[in-house]
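Notes follow the structure.
This view holds just a subset of the chains, kept in their places.
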């Protein structure tokens, strides 16, 4: 399938983890539950280290925890490809849950479908340790307008 | 717009809050952040008492917190209308974020669009204290099969 490999990241995964800890401390209060693992042209990989607090009745990872991973995947796509403006917001997110997942590392493989002037559209495959798809989401983020060229410095 | 007013709840809002605290303690660790406010034929009202832990960069209520409210709205619809089987799961949820919201009480007005044998479809208007729509979601829950008639006792 076509990738937007002509896109060029402006931040690395490590830079994004520092940025997320600064601007969004509620996300990872004590441990790195959610983190960026990799950033590459046209996409990124994000991870949820799912523990007890991420489980729902039945002992499986909750829908809100997987939604959060998808939402962060889009956030990392915007931050890494349009610049570190923390105020990008989610416009829409559609998620399908297709298999149950137990606690453990859960990876989200994100792909930018379109990076426009005001909107970014992405999708994400969320996979468990056995490489089976657990969930799939598609979302739209607003892209903040460039402010005097300081957005991507 | 048409409501499914022929549907008949089998649990009250108070019974559902007790059930959620029992089967899903992670949701409301210390305080009642998320709760059912009302249950009526064909729908329910759920509330998020949004505090600091629900905010994202910019000081507005985060997408995952609003997603969780939508997801709980669907869960309360299933529990209240199909019986207290905690293992119903979300199949799909699509959410649009249309306005920012500050901390405070945020209500979700849920409507069951279809309660079938195996799936329930609902939508939810999420509104802030000023009665403006903050977000709207549509979702599908699996409905567990009745087990020897004990599901709704």
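The chains carry the letters A and B, assigned in the order they are written, with residues numbered from 1 in each.
Just so it is clear, a contact is a pair of C-beta atoms (placed from the backbone, for glycine too) under 8 Å apart; a residue touches a chain by one contact, two chains touch by 3 or more.
On a predicted model such as this, the values are computed, not experimentally measured, just so you know.
A.B. asks: With 2 copies in place, how many does the full complex contain?
C.D. replies: Identical chains making up the full complex: 4 copies.
To be clear about the criterion, only the chains that are shown with their structure count from here on.
A.B. asks: Quick one: report the Å distance separating chain A from chain B, using the average Cα coordinate of each chain.
C.D. replies: Centres of chain A and chain B (C-alpha means) sit 24 Å apart.
A.B. asks: Applying the document's contact rule, which stretches of chain A touch chain B when the two form their complex?
C.D. replies: Going through chain A, the ones touching chain B are 23-24, 26, 52-58, 62-64, 67-68, 71, 86-87, 89-97, 100.
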